[in-house]
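Removed: one protein chain of the complex. Kept in place: all other protein chains.
Chain naming follows the written order as A, B, C and D, and within any one chain the residues start at number 1.
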Amino acid sequence: MKFLSMHAKFGPVTTALLSASLFVLCVAAYFTASHIRHQENPKDKIMPTIGKMWKGVENTAFKEDRKGEYRLWVDTWASAKRLGYSTLLLVLAVLLGLHMGLYPFFEAVFYRFILFFDKVPALALLPILFIIFGLGELSKVMLILLGVFPTIALDTYLRAKAVPREQIIKGRTLGAGSAKITYGVVLPQIMPDVLNTIRLNFKAMVLFLIAGESLAATAGLGYRIFVVRRYIAMEIIIPYVLWMSLLAFVADLLVRLWIKKRYAWYQAH
Amino acid sequence: MKFLSMHAKFGPVTTALLSASLFVLCVAAYFTASHIRHQENPKDKIMPTIGKMWKGVENTAFKEDRKGEYRLWVDTWASAKRLGYSTLLLVLAVLLGLHMGLYPFFEAVFYRFILFFDKVPALALLPILFIIFGLGELSKVMLILLGVFPTIALDTYLRAKAVPREQIIKGRTLGAGSAKITYGVVLPQIMPDVLNTIRLNFKAMVLFLIAGESLAATAGLGYRIFVVRRYIAMEIIIPYVLWMSLLAFVADLLVRLWIKKRYAWYQAH
Amino acid sequence: MNDTNPMLHLEDVYMRYPSRDGTPITILNDIDLKVRQGEFITVVGPSGCGKSTLLRLILGAESPTEGAVLLDGKKLDAPNRNRGIVFQKYSLFPHLSVMDNIVFGLDAEAHGMFLGWLKPGQMRQRRRAFRDQAQVYLERIGLADAADKYPHELSGGMRQRVAIAQSLIMKPRILLMDEPFGALDHATRTEMQLFILEQWEQAEMTIFFVTHDLEEACFLGSRVLVLSQYYQTDAGRGQGAKIVGDFATPGGHPKPTDFLYSEEMSQLVHRIRSEGLSPDNLQHIRDFNLTHRDAFRTVNPEEWQREQ
Amino acid sequence: MNDTNPMLHLEDVYMRYPSRDGTPITILNDIDLKVRQGEFITVVGPSGCGKSTLLRLILGAESPTEGAVLLDGKKLDAPNRNRGIVFQKYSLFPHLSVMDNIVFGLDAEAHGMFLGWLKPGQMRQRRRAFRDQAQVYLERIGLADAADKYPHELSGGMRQRVAIAQSLIMKPRILLMDEPFGALDHATRTEMQLFILEQWEQAEMTIFFVTHDLEEACFLGSRVLVLSQYYQTDAGRGQGAKIVGDFATPGGHPKPTDFLYSEEMSQLVHRIRSEGLSPDNLQHIRDFNLTHRDAFRTVNPEEWQREQ
Partner (left out) sequence: KTKFKVAWSIYVGWMPWPYAEESGILKKWADAHNIEIELVQMDYVASIEAYVAGQVDACVMTNMEMLNMPAASGIDSTALIIGDYSNGNDALLVRDGLTAKTIKGQEISLVELTVSHYLLNRFLEKNNMKEKDVRVINTSDSDIGPIFLSNDSQKAVVTWNPIVMQIEQHPGITKLFSSADVPGEIIDLMAVNTKTLKKNPALGKALVGAWYEVMSVMSRRGADADKALGTMAAQAESSLVEFKSQLKTTAMFYTADAAVQYASGPEIKKNMDYVRQFCFRHGLLGEGAESADVVGIQYPDGSVQGDKRNVNFRFDVSYMKMAAEGKLKR
């Protein structure tokens, strides 16, 4: 039972095997179910076989479509841009949260509003969003932001509040002005946590991306899924979904590595 | 400029006024826009006047509909039940995260899987979900869980990992077994943070609730919004959305009060 | 230097904390204190009497429940560059290396957060000067090798020394130190004592220095403040700490090191110990040793019925 | 009691940490140590020499880079109920009141997490007994009033005392204490010393006690261990701390309190100070004072060319 204890240690190989186990299990379950469905109905579309999915991938990723484009890449690029802009704009959320946490004025003005705003399922107010943001790229970026901005701001707020008061007092006594306290003491200390929160919100961003792209777009991973959905083209949807997950996972991984490299003091202190 | 500094202090009245400012601004902006639209088109439905909205509320909340039901309450109850069950099940997410953070075996088996799984935009794979969970209430609860379970588990994982190792060692030397360390040392210490994370995820839960209720439902706040959207009944949608936000906000408030009351040591330490 | 007007005034200061059952507990009871520029005040007192609390009040990090803390006749403002602090739990900036922790204040003062972007050349040059200065301090505290380490890689005593250098380098007008040598061995401690005295003389700082080592208190301080919750009044056992002793140390200041081994010293230490710090020997409020020329005190009638 | 077989063995223990530039820095250099059940070992050494690290090794919280730590001949397992610790940074459980912090161990040992749900009556009864026991400890450490406070409401010295009671009440086989009295005033400290000695005698614990107060070390310990990075070998200045002194304190154990003021004491203190703790006076590895009957040592040829 040692391996179940807190002190268990696993080598990299065992860890890899254990990590793989659930993935393998899921994949196996899928293909078993798929096999059974295909025996009942060889034309089943809901759970396509690996062959069909490969066909789907081939068609979208490695063959030119009508316009001479490799769709998967065009879609990926379109979506990546939208996500990229949103992520950049999240800097504002971090700054807002930081200021709410440190400056009573910002807290008084924004905290309750953001807290309420965070709870508004804005997607349900689509027509009003259209009026405010129009139908272009902006609206998609804004939709993503609408989804995660308040969460990030509130989380940053909590983190900033949790920085020991001694640190701020210490900074003051050393002559640090408000700017230095804010950006030189508090922000770098909470940065690893903030990055962690942002990476845990990639999923939400992807969801809002899909929602936005299904409303008005002509390219994008979410758009494609939306369009082929009516044909129950699971052989395309599943690879697309996995591809999105993989990209998000890799982004997550990169952030994790960056935290490890850049914020060595964070792990141990 | 004192009021902009970190040391600014505002009385309860000033705070309330400042907090109200953005709300007032939003409401004012809405009614101005609504007024303008109504001058152009007195029948405008996109931005209904307060009178129309009140009518909408009256009709849904205080008058029986064709089936002799008070819709708003029936819908609220249906949705609340779904959210309630999901919240209860989130206990499992907390437990999983806790164990991943403390037990290498759980970490090896689940961490990467959950991390990847978290990134899967499950909403795009609804058909497969419905094969697994059927069409009943279960599938709606599961959809909500799918949306927030991994987030909560991963966050709890990070929090559990961040508990100083000294605390665990200390516990060990005092004769605490794994169970006591897990549930007596680590869990209570991270509980306030975990509760905070859960409340910041209410929004995501509401979104998944709405998504779930657009499928195979006959009541629920999300269901109603989905249906009345078909005739642009913003005079119903807006109150419904505000009502949902308010409920989530109040739930959030209750959790915050509970943390304050129950975990007095948390604020100050 | 000691003939300037008092710059720091504490009058009728009370500090109370709410207790579990709602009734507030008095921690500091009617503290009166006057301090001149350039004094080296050591503060001693039983564990938990309120020394750290007193420092927090002077720092401006907390406000007294009652009474006033005045600096230059004005109410104290929030912590700032004029008053340095070494916390009992040292609390370095965890995200900065030892060098950066020490340079922090110089940097902060010389240029705001953003000047570096405007004039990078000037900034770089200044930075170098600061680092050279910090290097001197690092050598004096014996941590020249540890400049690149992060706080979590230091031992307890090393962290303490870094925190001391970090505040000393700023030469604040008032420096508050809360048991700064608690985790140092004797040799290091002696060196640090000399270092602080040297800096104190040079920069004409006013220092509050909390310690449990009475020899250290008498050796370092020009004035010793004894804070204690163990005393009695006419109304009975005291509630909350008072200043039970406030006197100048004999023999000028700074003192030669052999003062440490003098007879005078051991008598002084013995006296402080028995008069102020023993829970068994409750001194009466009337017998407090408030012989410092700046010492003053206000007393309630029920504490001390003068007529008797 | 001191004639049992040695139970704890450290042989050729090295501890290294990676430095910024990749080359490891040696902190503990070839530590050899044998300890019998029931010894009261005080550990002294310059700041940053590796005392806390040594305790962590014996605790089992870290593994040596090289060498072995053996308990009863077996490799040490993870921290457990047999070895108690008082950390230098005390670290109480922030979510538990003082009383609950102290009762924690008793509770944990008596019933698992869940027994309370199964037999609530029995549990309640036991709890009451534990609390009574804890109350006795609270009174001994002078914090009977603070039972309901949370750690953040305590002063530094109060936290230290709670941490001591928390580990003492468990009467572990080996108790490791890292500067437990660092933030205590003299009177409290003396009381705590007597309390610990009393508990040590009663429970026949083996205690490792790190302190910077050499008088305390000599008074409390039956054996003094001097750890220092200040020494020289035939190959030059030493790298990483070694045990430079390991001897039994004279005059039996426990000692009468007046030993503290004896001539013997001050000589001993003086000797330790000059031989082991001064960075200016580098003792040669050949001159180490390893007179304790259990002291042993392995040396590299380049450290000590015996032929010379």
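In the analysis below, a residue touches a chain if its C-beta (ideal position, glycine included) is under 8 Å from a C-beta of that chain, and two chains touch if they have at least 3 such contacts.
Everything numeric in this text was worked out from a predicted model, so none of it was measured.
Trainee: May I ask which residue of A:H7, A:K45 or A:K161 touches the chain that does not appear here?
Mentor: From the options A:H7, A:K45 or A:K161, the contact with the absent chain belongs to A:K45.
Trainee: Which is it among B:F10, B:F31, B:Y70 or B:F130 that touches the chain not included here?
Mentor: Of the candidates B:F10, B:F31, B:Y70 or B:F130, B:F130 is in touch with the missing chain.
Trainee: To test your reading of the contact rule: which positions on chain A touch the chain that is missing from view?
Mentor: With respect to the unshown chain, the touching residues of chain A are 41, 43, 45-46, 65-66, 126-128, 130-131, 134-135, 214-218, 226-234.
Trainee: Provide the residue numbers of chain B that touch the chain removed from this figure.
Mentor: Considering the whole complex, chain B reaches the absent chain at 41-46, 55-56, 59, 126-128, 130-131, 134-135, 214-218, 223, 226-227, 229-233.
The rule is short, and it goes like this: only the chains that are shown with their structure count from here on.
Trainee: Of all the residues in chain D, which ones touch at least 2 other chains?
Mentor: In chain D, 78, 89, 153 touch at least two other chains.
Trainee: Out of chain A, which residues touch more than one other chain, so two or more?
Mentor: 6-7
Trainee: In their complex, what parts of chain B are in touch with chain D?
Mentor: So the residues of chain B in touch with chain D come to 164-167, 169-177, 179-180, 183-185, 188-189, 263-266, 268-269.
Trainee: Per the contact definition, I'd like the list of chain D residues that touch chain B in the complex.
Mentor: Interface residues on the chain D side: 59, 61, 78-81, 83-85, 87, 89, 91, 93-95, 104-105, 108-109, 112-114, 150-153, 166-167, 170, 172.
Trainee: Which residues of chain D touch chain C in their complex?
Mentor: The touching residues are 17, 20, 44-48, 50-52, 88-89, 142, 148-149, 153-158, 161, 179, 182-189, 212, 214, 273, 277-279.
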